[in-house]
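Removed: one protein chain of the complex. Kept in place: all other protein chains.
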Amino acid sequence: MGLRINLNADIAEGWGAYDIGDDPALMRIIKSANVACGFHAGDHNTMHRICMLAKELGVSIGAHPGFNDLWGFGRRPIKMAPKDIEYMTAYQIGALQAVAQYAGLKVTHLKAHGALNNMAAVDPEYAMAIGRAIKTVDRDIIYVVLCGSEMETACKKLGLPIAREGFADRSYEEDGNLTPRSIAGSVYKDPEKALAQCLRMIQDGEIVSRQGKIVKVNVETICLHGDEPTAVHVAGEVAKGLAKAGIEQVTLPEMLA
Amino acid sequence: MGLRINLNADIAEGWGAYDIGDDPALMRIIKSANVACGFHAGDHNTMHRICMLAKELGVSIGAHPGFNDLWGFGRRPIKMAPKDIEYMTAYQIGALQAVAQYAGLKVTHLKAHGALNNMAAVDPEYAMAIGRAIKTVDRDIIYVVLCGSEMETACKKLGLPIAREGFADRSYEEDGNLTPRSIAGSVYKDPEKALAQCLRMIQDGEIVSRQGKIVKVNVETICLHGDEPTAVHVAGEVAKGLAKAGIEQVTLPEMLA
Amino acid sequence: MGLRINLNADIAEGWGAYDIGDDPALMRIIKSANVACGFHAGDHNTMHRICMLAKELGVSIGAHPGFNDLWGFGRRPIKMAPKDIEYMTAYQIGALQAVAQYAGLKVTHLKAHGALNNMAAVDPEYAMAIGRAIKTVDRDIIYVVLCGSEMETACKKLGLPIAREGFADRSYEEDGNLTPRSIAGSVYKDPEKALAQCLRMIQDGEIVSRQGKIVKVNVETICLHGDEPTAVHVAGEVAKGLAKAGIEQVTLPEMLA
Partner (left out) sequence: MGLRINLNADIAEGWGAYDIGDDPALMRIIKSANVACGFHAGDHNTMHRICMLAKELGVSIGAHPGFNDLWGFGRRPIKMAPKDIEYMTAYQIGALQAVAQYAGLKVTHLKAHGALNNMAAVDPEYAMAIGRAIKTVDRDIIYVVLCGSEMETACKKLGLPIAREGFADRSYEEDGNLTPRSIAGSVYKDPEKALAQCLRMIQDGEIVSRQGKIVKVNVETICLHGDEPTAVHVAGEVAKGLAKAGIEQVTLPEMLA
């Protein structure tokens, strides 16, 4: 069997009168959609629309819970009690599960959004809170984690299915973390560069850090972004390039099967 | 078998720093709790706390969806597209289902809140929207409806389990609708009066309207309020009075079994 | 002195991660901006940015208060107590006044948004509530009203400066009201048609209704829309056409001076 990979993206972040990103285009590129659940972005109408589209396109769906912070789009770090995070996460999973029934779909993965994801990567209590919510609501849900993060540790401790995530269009530091967005060049706008990083991750299990160091990373899923003007183009080129290289693109459940 | 009735109340409407009503007292009086789902009131923490308490006390739980309108506490009539209401309702059911898993409980009924309930009582599209959400998410969920309302019609059309609701502490008009709160005397503060109305509903299948007319009403559940200063007292006296009269109080699923 | 007109548009409706309409383009076409105040849309950052731009471009600014309803973008009709509307309006005016001080600008007009505007057009209590808020906070603020509406009556009753508003790109009914958006053809996408309607309003004080009837309308300001894909193009063509016809475009305070 040849090489395989899952491509995921954050989806469904528009709501009401507001639109953001090009969901219809991105949904045709990825195999798994991280669906915003109405706390940091999105609403029940957008969730419904995306679930129906996911069904049509054969894209698997996951909950993309974030802080209850529309003003900050879930990007503002907020300190919360772990139990608060846990129930907040469970709530959002459940909301998506219900809406997904309109499409006859199951919620098969979870990826935390923005600041919640960043905080859970380094805070074991946040990481466990998210994991416990998954375990309570549906222990078959795949926990998408940053490689080598506290989320990976939490996921293993709880015995949940895991998908380690790499990034196509983001530069890495030599400790394996992402280069902060505030540093110039941290987001690749050149599809070639993004594709090269993906190929190296998939074929060789490594990335080259901003500092030039080779870092080992094993990933089951690669995140494509949709909210930069160039992002959909980059995403599309990456997907095409992977196909050309003979790498099969599959949904997250297929990836872990 | 003797007479039986279900007593329900709106619960879990506090959140964050805010508290409203005396949930712990009321939960010991009722047999079914209508749990606010974070749109007009409540949040994931309150939902969790109430689910755990419901488990402990043998109270069945239902979703109590409302408009996404914290400012108006779900009491401001809002015009929405029926599909919007439908997905909004599905979302809220799912959120509660997930949180209820912490207590190992199923969501067994749904009662719409405030203005959503009032509008659905007279608007067939609103009534159907709520019913369709139930049907999609879990068709075993009991739809709590106002007697003789459009909700009753919708519920029957969709083939959902139904519980018709009466009110202990509210005066009725001769057309079978509740007397608006703006009219003096529309809310009974006298437990005797509330108890008498309940007994007549349960034993004789009728109420006496504000105008003195006898109106036939068949109800499976009676709503007790908790958000007036005198409400918990009234609720407690009603429950005691029913017990004294030999009327068994059961959960909604038991009532329909 | 030749003919003059004020062109206004709704502005500043993006916030946080969300953007809507093409504010920078529209701000270069209009002379008065209706600035969303954070209740139905917008936030303090967007308000600040627009105030600074208004200063630079010589555009006068007005408060554009709406319902506290981000989910509905202020387009959902909501029933509220008149006092509630009044204080809600005062709050939004004050918020903008404070932010406008960064640009050294005064808030010189007010135009209610969406459903609030529509409801105030026909409900004297809503219309007076908005007017009373203006009168309390700054009685020099110009109340922008729909011609012949309850707002016009309220404005005169309260002795506030008034600007009657017409629409460039909306069809009218023969009673002088706008054709509802749900009816095909109610929004003009053809700049010629919009310009013709504007010229007739300004030069002849009349419009031709959808039914072909001539209706008298005297307006001090004409609303250009920005949230349709074709809107900025239509707006730009109307402004150019008016200039070509020798009609001077001025700010609202200049229009009333």
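Points to keep in mind about this one:
Lettered A, B and C in written order, each chain numbered from 1.
The definition used in the following text is that a residue touches a chain if its C-beta (ideal position, glycine included) is under 8 Å from a C-beta of that chain, and two chains touch if they have at least 3 such contacts.
This is a predicted model, so every value here is computed, not measured.
Only one residue in the set B:Ala25, B:Leu70, B:Val208 or B:Leu256 touches the chain that does not appear here, and it is B:Leu70. When the missing chain is restored to the complex, the residue among C:Asp19, C:Asp84, C:Glu125 or C:Glu237 that touches it is C:Asp84.
Screening C:Arg4, C:Arg28 or C:His44 for touch with the missing chain picks out C:His44.
From the options C:Ile5, C:Ala54, C:Ile78 or C:Ala95, the residue with contact to the unseen chain in the full assembly is C:Ala95.
Listed for subunit C, the residues touching the missing chain in the whole complex are 38, 44-45, 47-48, 83-84, 87-88, 90-99, 101-102, 136-137.
Listed for subunit A, the residues touching the missing chain in the whole complex are 68-69, 71-72, 76-80.
For subunit B, the residues touching the absent chain in the complete assembly are 13-20, 41, 43, 70-73, 75, 227.
Everything that follows uses one rule, which is that only the chains that are shown with their structure count from here on.
Taking the definition of touch as given, a chain qualifies here only if it contacts subunit A and subunit B alike; those chains are C. These two copies of the sequence, subunit B and subunit C, are related by a rotation of 180 degrees on CA atoms, to the nearest 5. Rounded to whole angstrom units, the spacing between the C-alpha centres of subunit A and subunit C is 42. The geometric centre of subunit B is 43 Å away from that of subunit C, both derived from CA atoms.
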